[in-house]
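So the structure is just underneath, and the comments pick up after that.
A protein chain is absent from this complex, but the other protein chains hold their places.
Coming up: subunit A.
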Amino acid sequence: MEKVFSRSKGLSDVPFSFCPGCTHGIIMRLIAEILEELDIIEDTIGISPVGCAGFCQDFFTCDFVGAPHGRAQAVGIGVKRAMPDRTVFTYQGDGDMAAIGTQHAIHAAARGEKITSIMVNNAIYGMTGGQMAPTTLEGMKTSTSPYGRDTILTGAPMDFPKVIAALEGAVYVASVSVDSPKNIKQAKAAIKKAFKVQQAGLGFALVSVLSTCPTNWGMTPVESLQWLRDNMMPIYEMGELKMTEEVKSL
């Protein structure tokens, strides 16, 4: 019998440890497939953050450096500047990149740092137990917004990829989702492009991936996906938000 599907060479044999229904596993598999397809597993250095996304260092087969909270891009830039011919990517949650690490994300983009960043946006702090993030939706209940996020007190949800897209050095910015097979395919294409941008040395690339947190949202996996479609997709602009002419020709 012909083997039509197997574990990507980009993934180790460590079993995913995520909660049922969490889409981290899908996103990591996509990245692993891309590393394999581009044949860069042995040339790639991943930077892991804190939070649930931080487990990524165990699941990939490439080298990894574990960064302090919010500092993944600064650490990645240090690696890339030391070894410019290696592929460097950061894998961070929305709390890590759009809250505590905001300054590094903005300046990595402004300087056009030649690294690839993946931001997984589930509108909440996952591992710390479901607290409010800058990406938490209006009215959304979390452990630190138990009456629902009041935007008068705490501001409106931050569409972080749009902030990054405004900066000259960010040459590719996309916002995707992994809630359906069709969207998973699109997400993979966007992430692959973000890696190709780095290979071509064009500048900073960011892909934001909408994700679920059934545990902290208090929903089933299926309800979570529907909630994401109904509530997150209308708020966060989807698609390729920015692409320079050079990136289009990749």
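As a working rule, contacts are C-beta pairs under 8 Å (C-beta built on N, C-alpha and C of every residue); 3 or more make two chains touch, one makes a residue touch a chain; residues count from 1.
Note that contacts and distances are computed from a predicted model.
K.L.:
Quick one: find the hidden chain's UniProt protein name among "Fumarate hydratase", "Chemotaxis protein CheA", "Pyruvate flavodoxin/ferredoxin oxidoreductase domain protein" or "Dihydroorotase".
P.N.:
"Pyruvate flavodoxin/ferredoxin oxidoreductase domain protein"
K.L.:
Write down which of A:Thr44, A:Gln92, A:Ser145 or A:Thr212 is the residue touching the left-out chain.
P.N.:
A:Thr44
K.L.:
Of the residues listed, A:His107, A:Lys141, A:Lys196 or A:Arg229, which one is in contact with the missing chain?
P.N.:
Residue touching the absent chain, from the options given: A:His107.
K.L.:
Taking the full complex into account, find the residue in A:Arg81, A:Lys185 or A:Lys248 that is in contact with the omitted chain.
P.N.:
A:Arg81
K.L.:
Using the touch definition up top, pick the residue from A:Phe64, A:Tyr172 or A:Tyr236 that touches the left-out chain.
P.N.:
A:Phe64
K.L.:
Even though one chain is hidden, which residues of subunit A still touch it in the full complex?
P.N.:
Spelled out for subunit A, the touching residues are 12, 41-45, 47-48, 54, 57-58, 60-68, 71, 74-83, 86, 103-104, 106-107.
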